[in-house]
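Structure incoming, see below.
Shown here: the complex without one of its protein chains, the others still in place.
Entry: chain A
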């Protein structure tokens, strides 16, 4: 079980609980605004782009090579950018805070 907090573009904070699957799926199932996950989680559409809170970055880990390539040309990209379809839910990321990219 992991609690994950999303901050959307309108500043709203939502905390969700998940046990498995990707962070993107959890967000889409719960209607987090700005996370669309159009491609279903295969790293193709970049519509699940989030910024990981700096202090959580180490636990979440860095983007894989392909994900990094996808992010390279995305809008609003920072050093804390990840595609949430590539973040697997586990106890290890309990309590992280993600800000939905613009």
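A few comments on the model shown:
Quick note on the criterion: a residue touches a chain if its C-beta (ideal position, glycine included) is under 8 Å from a C-beta of that chain, and two chains touch if they have at least 3 such contacts; residues count from 1.
Criterion: contacts and distances are computed from a predicted model.
In the listed set "GMC family oxidoreductase", "Urease accessory protein UreF", "ABC transporter ATP-binding protein" or "Cytochrome P450 YjiB", the entry agreeing with the UniProt name of the missing subunit chain is "Cytochrome P450 YjiB". The omitted chain makes contact with just one of the residues A:4, A:32, A:52 or A:70: A:70. For chain A, the residues touching the chain absent from view are 36, 38-45, 64, 66-67, 69-70, 73.
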